[in-house]
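Shown here: the complex without one of its protein chains, the others still in place.
Letters A and B mark the chains as written, and numbering starts fresh at 1 in each.
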Amino acid sequence: MTVLSIKNVSKRFGGVLAVDDLDLTVDKGEIVGLIGPNGSGKSTTINLICGVFPMDKGSIKLFDNDLKGLARYERSHLGIARTYQNIRLFGGLTVWQNVWIATRQNGIGSFAKKLGALFLRSQKSVEAVDELLDLFALQNKANIAAENLSFGEQRRLELARALASEPKLLLLDEPAAGMNSEEVQELRDRIFKVRDLGISVLLVEHVMELVMNVTDRINVLNFGKKIAEGKPNAIQGNALVQEAYFGS
Amino acid sequence: MEYYFGILQTLGFHVLLGYSAYILLLTGQLSLAQVGFFAIGAYASGILTVLFEWHIFPALFIGAIAAGCMAFMVGFPALRIKGLMLVIATIAFSEIVRLIFFNLRWRFEINGLEVGPDGAQGFREIRYFAANGWEIYEIVWLIWTMVAVATILLWWLDQIKAGAILRAIGSDELAAESSGINVTSVKIVAMACGGVIAGLSGGLYAHSTTYVDHNTFTVLLATFAVSYPLVGGLKSVFGTLAAVIFIQGILIEGLRFLGDYRTILFGALIILVMNFKPKGIVDENFVKGISEYLRLNKKLIK
Partner (left out) sequence: MVITSVDVIQSIIDGILYGSIYALIGVGFTLIFGAMQKLNMAYAASSIAGAYCGLGISAVLSLNLLVTFFLGPLVGGLIGILVYLVCFRFIPSREHLGSLMASIGALFLIDEIIVHETDGSPLNFPELGIFSEAYFLVGEFGFRGDLIFVLIVSLLAMTSIILMLYRTKYGLAARAVSQQMNAAILCGINPHKVNASTFFLAGVLGGLAGCLAAAAVGVISPLLILPLTIKGLIATVIGGLGSIKGAIIAGLLLGGFESLFLLVRGVNERDIYVFLLLFLFLVFKPNGMFGSIIDRD
């Protein structure tokens, strides 16, 4: 089953064609890589999926829902969650609150239920938050303001927050940037855990150690255009890809 | 004694005004409309008790609700766009309200006396308290009960998810929206709540002073309203309370001998605080200090 399908999507910023007629799909339970040199339109692709800005043409679908014209929060309710290339946490809130904010009750269910979620701490949401903090080894930092976390912890918190909304599709924008190899290992294990929860993942990443080991399929972008797609080891040997990365 | 009761009343109105701005500031939005809502509350509740001879409580209630509805209507177009637009729209809104009351004449005879808003002359004769034999300390008590209720509600807000959502929006709108929060509607609701509190404050003000006119509802007063939470800091509702006491109690009342230099000082104070304490005076360290102190006490009690 296709979770995400992007068809003929383009996005222009002034003179820059950031995404050029892109096709991309993510299937259920799949971890799909999106790689390419800097400025090739990877983040823009994620931003288009989340509705940060509108696309110029094409269509993006999550399952059978056309995302065109949907607000960002509606896309979140449909099951899209993400992390950011430059970490964006709610700095003044505690670690616990950061995750709590995103728990699934927002805008789901009857009006009374929604209202209740605003005023009460349901046992279920508390458990969900605690579980996520456990998974990301942040339980002992629960009451610290997010802005006081270390870089690695902030990255983990962003992931935890993304998962709190119980997404069906998780978009990761360079989650391993700046990590040492041990942290990359941990991240890999967590991404597998996420997949085991039935969540599909679109992974934008430069760190080959991660991409090659974790993805089922890789798409390569260059100047906004998809230049290759395939299994990790096939991509590794692809001449076009090497040229895009290392120049001719 | 009268004098101190008078100051207490003034502090009360200003605390409520500050709270009304505080709620919206939590979402990162600066509104100069609070004075417009204040004016609507003042005129609406005054008209109800004077021209329609209502009891004070339903009149205050309706005044506050009217201001809240107005806030909803202003917030709807203004909050959908960039935050800066809200500043411009709200300053225009406050002036519209002021000019409408400047032009509003609606007078008829009640008990042989012509009463009601009289255009530029203002709205005198809001004498509910005197006519019903309220003592001044009872008025002060009423005002500060309202202040206490509002303080508790706003403190409670920080314990529940609604408060965290407001602060999340203030901290990063895009991230909040991508986490599933309908940012625009939250802001509009915050605006409406702020309108209700400002309207309540206006109603109390009109009845305590017995007299309002358009000159009260200036952009300067709107600036006071937003300056309390910003000078006090948004860490907690008590920052606003402290700032009102500092600015109104000390700067404006305490330094009376300085005459009109005080308003000059007010402008300078804002500039200084924004440069040197951009998070407000009651900031992180301040709160940390207090909460550590409280925690210590708790341990001792246990």
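Keep in mind that, in the parts below, a contact is a pair of C-beta atoms (placed from the backbone, for glycine too) under 8 Å apart; a residue touches a chain by one contact, two chains touch by 3 or more.
As the structure is a computational prediction, the values presented were derived from the model and not from experiment.
Considering the complete complex, the chain that is not shown touches B.
Remark: the omitted chain is touched by one listed residue; of B:L51, B:C69, B:V87 or B:I136 this is B:V87. Residues of chain B in touch with the missing chain: 25, 28, 30, 77-78, 80-85, 87-89, 91-93, 95-96, 99-100, 102-103, 120, 173-174, 219-220, 223, 226-227, 230, 260-261, 263-264, 266-271, 274-275, 278-279.
The rule we apply is simple: only the chains that are shown with their structure count from here on.
Put simply, the C-alpha centre of chain A and that of chain B have 41 angstrom between them. Touching chain A in their complex are the following residues of chain B: 160-162, 164-165, 167-168, 170-172, 174-183, 284. Across the complex, chain A meets chain B through its residues 50, 52, 71-73, 75-77, 81-82, 84, 88-93, 97-98, 100-102, 104, 106-107, 117-121, 145, 161, 164-165.
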